[in-house]
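In what follows, a single structure is set out as C-alpha cells and then discussed.
Missing here is one protein chain; the remaining ones are kept as they sit in the complex.
Going by the order they are written in, the chains are A and B; count residues from 1 in each one.
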Amino acid sequence: MKKSLLALALFGAFAGVAQAQSAVQIYGTVDAGIIKRTDQTLAIGKRANNTLGFKGTEDLGNGLKALFQLEIRYEPDSGTIEQGAGGVQRPLFQGQSRVGLQGAFGMVRLGRGLTAFQETSTQFEPFHGIPSPSGFQTDLTVAGYTSDPLGLVGNSTNRFSNALFYNSPEVAGFQLNTTIGTRESNTGSAAIVGRGTAAAPQYRVGAEASANPYSVSATYKNGPAALMAAVERNSVETRLYSVAGYIMASPDLKLMASRTKQDRGHTFVNNEEVTSWVVGANYTMGASKFLAGYGQKNAGVLNVGLQKTKQFSLGYEYSLSKRTYIYADASQRKSVATTPNSLNIYALGVNHAF
Amino acid sequence: MKKSLLALALFGAFAGVAQAQSAVQIYGTVDAGIIKRTDQTLAIGKRANNTLGFKGTEDLGNGLKALFQLEIRYEPDSGTIEQGAGGVQRPLFQGQSRVGLQGAFGMVRLGRGLTAFQETSTQFEPFHGIPSPSGFQTDLTVAGYTSDPLGLVGNSTNRFSNALFYNSPEVAGFQLNTTIGTRESNTGSAAIVGRGTAAAPQYRVGAEASANPYSVSATYKNGPAALMAAVERNSVETRLYSVAGYIMASPDLKLMASRTKQDRGHTFVNNEEVTSWVVGANYTMGASKFLAGYGQKNAGVLNVGLQKTKQFSLGYEYSLSKRTYIYADASQRKSVATTPNSLNIYALGVNHAF
Partner (left out) sequence: MKKSLLALALFGAFAGVAQAQSAVQIYGTVDAGIIKRTDQTLAIGKRANNTLGFKGTEDLGNGLKALFQLEIRYEPDSGTIEQGAGGVQRPLFQGQSRVGLQGAFGMVRLGRGLTAFQETSTQFEPFHGIPSPSGFQTDLTVAGYTSDPLGLVGNSTNRFSNALFYNSPEVAGFQLNTTIGTRESNTGSAAIVGRGTAAAPQYRVGAEASANPYSVSATYKNGPAALMAAVERNSVETRLYSVAGYIMASPDLKLMASRTKQDRGHTFVNNEEVTSWVVGANYTMGASKFLAGYGQKNAGVLNVGLQKTKQFSLGYEYSLSKRTYIYADASQRKSVATTPNSLNIYALGVNHAF
C-alpha cells in the first residue's frame, strides 16, 4: 500500500494498515456496605469507586495499538450516576473517557481522566487509593488539593477534562507520566474570589484557566521499592508537590509513606501553604489483608477555622475469590481547630469486580 | 490456604477461595407502541418497562455465589433515562443496582431495587406487573401506596434505595422476602405537610425517615396455586397490607385476585385508609395470550375530591418468538368523585427482549 508523503510528515510512518478486530471488554465493580459515622444515621453506601466500563484495544501492527476506555461511575445505594458535593450528578463517564495510541514511544491519550499525580499516588496510599472516608487518598494524601477548581459544580477533584495524557515506557525502572490540560472554560463553573472581591472575583463564573494546568509524576521502581516525585498545577495556578515511597519489607508486608504540599499563593493572601503526610502498612495473610494508616494535614496557623486534621484508619479485607472480598473498616478523624471535633467511621461491606 | 480466625468470626466460614470467571451478561427490553388516551393526543410511548441491564454471578465455591445487577431504565420514544412526574429524570440504574451473596441461606443484597412486596405482587396482577396505564400494578394493586415518599422528586414509587434485601430459599413451597431501608435523608426530597402545617410540615425538605422502612412478603406455592401475604412500612410510616393468590385453573388459564389496604394514619387525620382489590385472568392459546382485569380503589368517604376508582382492562399479546411479541390493549378507568370522569386508553405496540 502506498503512503502519502503528507501523512508521513504529519503523523509519522506506520509500516502497515492492520485490521485486527477486538471485542469491547465490559468491566466494573460494585461496592456496597453499611456505614456508621458518629455524626450521621446508619447508612448504606460505598467504600471504593463503583464502575461500569467499556474498553478495548486494536492491534495496528508494528507494535502500535489504538485504545479507548469509557468508565461510568455510579452510586450503588441509590442507582444514580456518581454524585459530588450537594448531590450534583457528575459526568456519565466520570471515571474516564479517553482514546489514544500506544507503542514503543509510550501511550498518548486524549480526553478526561485522573491526572498523572492523582493516578500514580494511589500506589503509595494505605487504602490503595479508594475514596472512602476511611482512606486518605481524597484529602490527606493530596493535602486537600483540587485538580479541577474551575470544573462544573460538584465535579470530582482529581481529574482533568480536555487533557492530553502521556505515559512513557518504563525504562530501567523509571517512568514519566504527564497530563496537560487546555484553558477551556466551563459554562457552569463556580466563581473563585481568590485575591479579588465578591464583586470582582479573581475567577468569574465560567472563567478560563489563567494558565494551562499540568501534572507530572515520575516513578522509580527497584526490586521491592518504589519512589514517586510529582508536581501539578491546576487551572487557578495552585501548585502541588508530592514525594512518596513504598517498600515490600517482606512479600506479605508493604510499608509506605507520602509527603505533599500545596502552594495556593496565586489565590490566597495568607496561609498559602497546606502540607500533609501519610504513613501506612498493608499486611497479607492468606485470604486476609490488613490495612493501617495514619496521617496529618496542616492548613496553616492563621487559618483558625481549621488548622490541623489527624486521621487514623484500620481496614480488613477478606477475599472470597480473586474478584470478591468483604471488608470492615474503622477510622478516626480529628480536627484541631477553634471548634475541634472528632469523627469515627465504621464500615462493613462487600466489593465485587466483574 | 489458611483462614484467619477473625475472618471466620466476622463473616462466617468459607471453605475455599475460588476464582471462577463469568462474563457480564447484557440484557434488556425495548417496548414501544402507539397510545391513544381520550384526554390526550395520539402518542408514542411504552407499555412495559424499558431496560438495559448488566448482571453477573461468580461461583465462590461451596454453593456460595457473588452476584450483581445494574439496570438502566429509559424512555424509548425520546431516548431519555426513565422519567418520573414532571419529566424529572430518575436514577441511571432506576431498575436496580445491587450486589450480594447467594447460598444455602438464601440471597442477601445491598443497594436499590423493588421492595419485597412490590416485586412479589407482580405475579398476582393481570398484566404481569407492567407499569402501563392499562395495567393495575402501579395504582390499584398497591392501593395508591408509595414505597419511597421521601425519595428524590420524580422518583419511582415502588423501590427502596439504601436497603438490605433478603430472600429466603423456598422450603416446602414457602418463601420469605424482606427489605429493610436505612433512615438516610435525600437532599432533594419534597416536604410532606402531613399532620403538620405548611409552615411546619411533618416532614421537612430533605427530612430523615422517622422509622426504618421495611417490606416483608411471604409466598406459599402448592401445585397450581400460589398465595401471598405482605406488609410494608414506608419512611413516613404509612403501612400497607396485602394478600393475593392465583390458581392455574388449567395449564392455559391463570386466575388471580389481590386485596390491599394502606393505613396513612401517621400523616393523615381523616381518610387514613385506602383499600383496593383486583381480579384478573390470563388465557394462553398458541402464540396468543389474552389478559383481562378489573379492580377498584376506595380512598375513603370524606375524601370528596376522589372517592373511588374503577378500572377494566383487556389485553392481547401475540408472540412472534420467545423474545418478541406484539400487543393491543384497551382499558377504561372511571373516577367516582364530585367531578367524575372516565378515561379510555388504547395501545398497540411491540415488545422485544434481548
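Just so it is clear, a contact is a pair of C-beta atoms (placed from the backbone, for glycine too) under 8 Å apart; a residue touches a chain by one contact, two chains touch by 3 or more.
The structure displayed is predicted, hence computed values, not measured ones.
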item	value
Residue of A:Ser161, A:Asn234, A:Thr260 or A:Asn351 touching the missing chain in the full complex	A:Ser161
Which residue of A:Asn50, A:Ser78, A:Gln96 or A:Asn298 touches the chain not shown here	A:Gln96
Of A:Gln40, A:Thr182 or A:Thr275, the one touching the omitted chain in the full complex	A:Thr182
Missing-chain contacts mapped onto chain A	1-4, 6-7, 10-11, 14, 17-22, 24, 26, 54, 56, 58, 60-61, 64, 66-68, 70, 91-101, 110-112, 161-164, 182-184, 186-188, 208
Residue ranges of chain B at the interface with the undisplayed chain	26-28, 30-34, 41-45, 52, 72, 74-81, 86-87, 92, 285-288, 316, 318-324, 326, 328, 349-350, 352, 354
